[in-house]
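In this view, the complex is presented without one of its protein chains, the others remaining in place.
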Amino acid sequence: MSEMIVETRDLSMRFGGVLAVNNVNFNLRERELRCLIGPNGAGKSTLFKCMTGLHQIHHSNGRVFIRGHDVTGWRPHEIVQLGVGIKTQVPSVMNGLTVWENLWLSARRIHGKKGASPEVDRVIAELGLQTHVRRMVGELGHGQRQIVEIGLVLCQRPKLVLLDEPAAGITGAEADRLVELIHGINQQAAVVVVDHDMNFVRMLGGTVTVLHQGAVLMEGATDAVMNNAKVREVYIGNRAK
Amino acid sequence: MIGDAANFTSAGRTHWGWIIAIFILLLLLPAVFDTNTPTLLGIWALFALSLGLMWGYAGILSFGHAAYFGLGAYTYAITSMNLGESTAAWIFAIVLPAFVAALIGAMMFYGRISDVYMGVITLVFSLILAKFMGATAGDAYSIGSARLGGFNGIPAFPILNVPGDPSTPIFGTALYYVVLCCLVVCYLVSRWVLSSAFGRVLLGIRENEARIELLGYNAPAYKTAIFSLSAAMAGMAGCLFASWAEIVTPALFGLGQSVEVIIWVIAGGLGTLMGPIIGAVLLGTMKLLLGGQTFIDNSLVIGAILVLVVLLLPKGLLPTLMGWRKQHGQRSVNRAHSNSMRRRGGERKQQHGAKEHDKTGRRS
Partner (left out) sequence: MWVETRTFQRVEMDYAAVVFLEIIYMIAFLALTSAGLAVVFGMMRVINLAHGEFVMIGGYTTIACAKAGVNVYFAMLVVSPLVVGILGLLVERLVVRQLYGRMIDTMLATWGLSLLMVGIVTFIFGNTAVSVPAPIPGYELGEFQMGGYNLFIIGIATLLILCMWLVMRFTRLGLVARGAMQSADVASSLGYDPKRVYMWTFTVGAALSGLAGGVLAPLTGLLPSSGGAYIAKAFITVITGGAAVITGTLSSSVIFGTINQVVSFGSTPVIGEIIMLAFAVVLLRLMPQGITGRFFRNAP
């Protein structure tokens, strides 16, 4: 019996006049791999923010359960402590600190004084960051900062990993490595990936959830979703606009 | 932990050689100079250190830090006048500002106030204290046997004495050594805090508070704690000032005092511990020298210095000097490191993708 890692019930989020998330029921089981796709403005990043508490959940918004806990009113750090890690759309790392320092801060919380350094070394090896260890994160390129951010997530050995556009701006070869990396993470954690690159999504496999105007349009296997007429209309229609 | 210290370079390297040399010079100072002015400079240095710790390493800029300096001074004066002995007064003068700061800090940080608005609130708090204390003339306003005295303040309270022996006051050279000792202790405590995990998290908060929270740290709690520690040190400085000046007035809470300490820190070097100390000593000396003549107004000079420092010497004096040294054969200071020092607030928000100003409401 696998644990339900994330469960949202009738989740709705409104900003001013915009209903960014519209009655979404999103479920994710332990060690499941899910791709979240949809045109711009569909509500993908908002959904992520709801799951991490960056948009605080109130009773009026519906219910969000992370690993069985009702996180209504919880603040981000409390939700993260349940074992959640997120790589945000715009890399959110500590630019004025070195790569090592960034990772150490992440590892320290879970692994304590003694375990932090070894964990940092492990993650550096896994992500191939050896050459950048002592460099300021602010000096690194966009792609490398994303990798550092993934490293931040990994150091805490989370059970739920949210990746918002990890493939943005990377080359073909890097994409292969990234897919491998994500599959590796998926061995230990449930992963949700938001991306626009359909090839990348296909390479990842896993189930696909399509969001449109804040609501779940369709959910299913990659090919079924890609070939669905409604999904194509939503994408092509939007692009034509 | 020592191994980690070697890895954690962004908290700055301590040049123990220089520091010990300076310390020895300061120990020997009374043999050459009269200690009256150096004592005041030491008090100001401690005050500057308290702000520099919080601002340089946690990114918290208070526009009204004088509030805690003044609270320390007044608390000491009132308590010592009522008790006749200084030990409890000393302790209270450190604890009360810390406590008040914890309350105000919690209100601000848990309320997710942005940096500019935090500036307003801290400013307003010190203004409230200044106005209130300025209006407390008359016998009606007194705490125990201490009349608050309005604009004129509180004179004639017992100065610091040897603990447990009210008949032996500490003044002159003895007070100088007490101040020096406090400064050293607070410096070492600051160093220790910064090299601990708590201190590292503060650096992370300064860099990207949202990310630190997403790593599971309760950022507001950390900020409240350092705010409180900073206030405790400022209170200690205020208490020492009260003993040195033998009078406390509402000006201690004033805007002028708050601005001066900001200038000392920023001119000396934000992001270092020695920088604020040096800034306070140099600019304090200049202020005292200028005070002795009426031709050039102190405001003029210090204003010009502030403008020039912000425009030209972004890192402050000490880091710039250290940078020049490093250009001659030592490890280069990372520019990103000093750039992050410069992000005093408003700019930091841009890192998490300026959500506040996104008016289109479109999210993906």
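Which chain is which? They are A and B, in the order written, and residues in each are numbered from 1.
The rule is simple: a residue touches a chain if its C-beta (ideal position, glycine included) is under 8 Å from a C-beta of that chain, and two chains touch if they have at least 3 such contacts.
Note that the coordinates shown come from a computational prediction; the quantities given were computed from them, not determined experimentally.
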Interface partners of the hidden chain - shown chains only, full complex considered: B
Sole contact to the chain not displayed, among B:27, B:88 or B:135: B:135
Listed residues B:114, B:145 or B:168, member touching the removed chain: B:114
Residue among B:143, B:247, B:301 or B:321 that touches the chain left out of view: B:301
Touch with the omitted chain, as defined above, among B:100, B:219, B:240 or B:266: B:266
Candidate in contact with the missing chain, chosen from B:102, B:197 or B:255: B:255
Touching residues on chain B - with respect to the absent chain: 61, 107-108, 111-117, 119-121, 123-125, 127-128, 131-132, 134-135, 255, 259, 262-263, 266, 296-311, 342, 344-347, 350, 356-357, 359
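Keep this in mind: only the chains that are shown with their structure count from here on.
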Rounded Å distance, chain A centre to chain B centre (Cα mean): 41
Residues of chain B touching chain A in the complex: 1, 3-4, 7-10, 197, 200-201, 203-204, 206-208, 210-219, 334, 336-337, 339-341, 343, 351-353, 361-364
Chain B partner contacts - residues on chain A that touch it in the complex: 15-18, 20, 38-46, 52, 54, 75-77, 80-81, 85-86, 88-90, 92-98, 100-102, 104-106, 108-110, 113, 116-117, 134, 136-139, 152, 156, 194
